[in-house]
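With one protein chain withheld, the remaining protein chains of the complex are depicted in position.
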Amino acid sequence: MAQLQLNDVRKSYGSVDVIKGVNLQIEDGEFMVFVGPSGCGKSTLLRLIAGLEDITSGDLIFDNERVNDLAPSKRGIAMVFQSYALYPHMKVYDNMAFGMKLAKAGEAEIRARVEKAAKMLQIDHLLDRLPKQLSGGQRQRVAIGRAIVRDPRVFLFDEPLSNLDAALRVATRLEIARLHHAMNNVTMIYVTHDQVEAMTLADRICVLKDGLVMQVGTPTELYEKPNSIFVAGFIGSPQMNFINGQIAKGFGAHTIGIRSEHMVVDNVSPVWSGEVVHAENLGSDNYLFVDIGSEEPVLVRQEGKTSIPWGAKIGVRPIEENLHRFDEHGRPIR
Amino acid sequence: MTTTALDGRPPQGSGPVARPRRSELQAERVRAARLFLLPMMIALMAVAAWPLLRTIWFSFTNTSLSNLSGGEWIGFSNYLTWRTLESGRTIWRGTLVDPAWWNAVYNTFRFAIISVGLETVLGLLVALVLNAEFRGRAIVRAAVLIPWAIPTIVSAKLWAWLFNDQFGMVNDMLMSLGIISQKVAWTANADTAFWAVIIVDVWKTTPFMALLCLAGLQMIPRDMYEAAKIDGIHPVKVFFKVTLPLVKPALMVAVIFRMLDALRIFDLIYVLTPNSPATKTMSIISRENLIDFDKFAYGSAQSTLLFLIIALCVILYIWLGKVDLGGTK
Partner (left out) sequence: MPAAIKTAAFYLAVVVIVVVAVFPFYYAILTSFKTGTSLFQVSYWPTEFNWQNYRDVLSQGAFPRNILNSVIVATLTVACALLLGVTASYALARVRFRGRTLLLLTILAVSMFPQIAVLAGLFELIRFIGIFNTPWALILSYTIFTLPFTVWVLTTFMRDLPVEIEEAAIVDGATPWVIITKVFLPLMWPAMVTTGLLAFIGAWNEFLFALTFTSSSTTRTVPVAIALLSGASQYETPWGIIMAASVIVTVPLIVLVLVFQRKIVAGLTAGGVKG
């Protein structure tokens, strides 16, 4: 249970600035996701919060207390690492109990806490095994269990799903969402490069690029009201269509952006028209790539099975209220 | 303290370090590191730095073995001194004009270059054989290790017996093959003693070179050879154009280590050819003077010179080769 505040936090290695002044408030019990392309500094930011790296300048505040120089173990955090980072020579029980043993907690209390966490994650039958005897998914649960046992104020996840295969990743994602609801007074910070994970898990998302915060908001806010071309393009799958040049000028913008689901096929009163150059049928949806004379063909989503053959000439119309207009600096025009 | 990464990452940049304070974690780690290094530093000071300084100091005194604390400062006299006689003739004295010393320097370098050269070539050949796949490879590899596992003194005695002039196996075999007509005193004869030492050293150390070469060879991906085979390139050409350049970095490090080892050779010669001037090396005559001949200070001067020569070789090698010895990957 903690409220976190980052005031102009910076991190540099020698002359290389990695985090260039981050201001951010994370509320009590919130699930905050840091997302961004690789090298944006999201993992570094998490490690600064954890205390594994020193903050070059700025303040990191946990519940009105400045913790910049406090050792990680005294910050009341727990961390789940990408590679699980289980102690290979310790049984699952000892892995989970290690932190409490170091804190000199009583044997009975340790056992109670470990067993409670294990039951919660359904790994109570694995307590006597070594990490190498577990599957990837089970190891990840043990890593999460080890974090739970620490009873942290803040729970930190560093790309915890990226070593799992696709099916397991979805299952574990649900698990983490469930955990967040079960422990709804614990603040969680989660780093990922996968915007789907960000959208499905987060209360709020913080989009980072080149060591700077681009936008912070709920998934819906980011999706509907991106404050830059970068965020508009990063959030949402498939990626938003961007159109430059003459077509955009017609809308009074340098660039316009429209998501594929906000385009309709309209042969009666089309805004643009063109040839279908490619189509992908995913069963539930049908994606059409339409060449309307922009740099790239635009993507149009059609629900259901209506099939339009390749090479067909069709008209399309963007839904006006969902159209995003951007100026030459990539800022939205509202 | 420039960076604070926990791992051994190289320092990122060398810009201004504006870090007046350090976090609790980093402070604890650096404090612990200092504490952890302290015992090792003290030990190395005691057994390396201090004795080395004392040896150098002794070389400027007239200290004798029986009275270690009674030495007086005599400047460079152990290295070089001269006196002009009334007749106008100048007499030079000291290690630097001692023919025995220069003979030892010559022997040492001759030994180091020839033995390391042979070991490298033979080691590479053995490694190439071991790198091929054949039945019983594991046994052969184990057999090759045996000379390396035998203590130097034992192998010296072993070969002294094989080279024995009256009853040795080598003479017996060569005579029955008709290569020599009368028995040769291999280790006593001035012409052959040097080569006897070379043979034993090569025999003992080639396995080490072979293993290091083999480790280097096994890092070369197999498909590289297959690609060369498909392209129809002659195996000899493949060796010189593909294998050798890829093994070279590992080989060069092994060669320098062996070279430094060979330059300080002592035990093999002490046991195998104790009295032959043809095999007296720098270490051998230094110790003779230090301990056996009661010319402690004079021996110290020779030890100091040996140290300087080896240090010079290392500096030259690092400077010429720009080898990354720092271990910063």
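Letters A and B mark the chains as written, and numbering starts fresh at 1 in each.
Going forward, contacts are C-beta pairs under 8 Å (C-beta built on N, C-alpha and C of every residue); 3 or more make two chains touch, one makes a residue touch a chain.
Note that the coordinates shown come from a computational prediction; the quantities given were computed from them, not determined experimentally.
S.K.: Just name the one of B:148, B:195 or B:225 that touches the chain not displayed here.
M.R.: Candidates B:148, B:195 or B:225; residue touching the omitted chain: B:148.
S.K.: On chain B, what residues meet the omitted chain?
M.R.: Residue positions of chain B that touch the missing chain: 1-9, 11, 25, 28-30, 32-34, 36-37, 39-40, 43-44, 46-48, 50-55, 58, 68, 126, 129, 132, 134, 140-159, 161-162, 164, 166-169, 172-173, 203, 207-208, 211-212, 214-216, 250, 253-254, 257, 260, 263-264, 266-267, 270-271, 282-283, 286-287, 290-291, 296, 299-300, 303-304, 306-307, 310, 314, 325-329.
S.K.: Considering the whole complex, not just the chains shown, which residues of chain A touch the missing one?
M.R.: 50, 52, 71-74, 77-79, 81-83, 85-89, 98-99, 102-103, 146, 150
Here, only the chains that are shown with their structure count from here on.
S.K.: When the centre of a chain is set as the mean of its C-alpha atoms, what distance in Å lies between chain A and chain B?
M.R.: 57
S.K.: Spell out the residues on chain A that touch chain B in their complex, using ranges where they run on.
M.R.: 12-16, 51-56, 68-72, 74
S.K.: For the complex, give me every residue of chain B touching chain A.
M.R.: 2-6, 11-19, 21-26, 28
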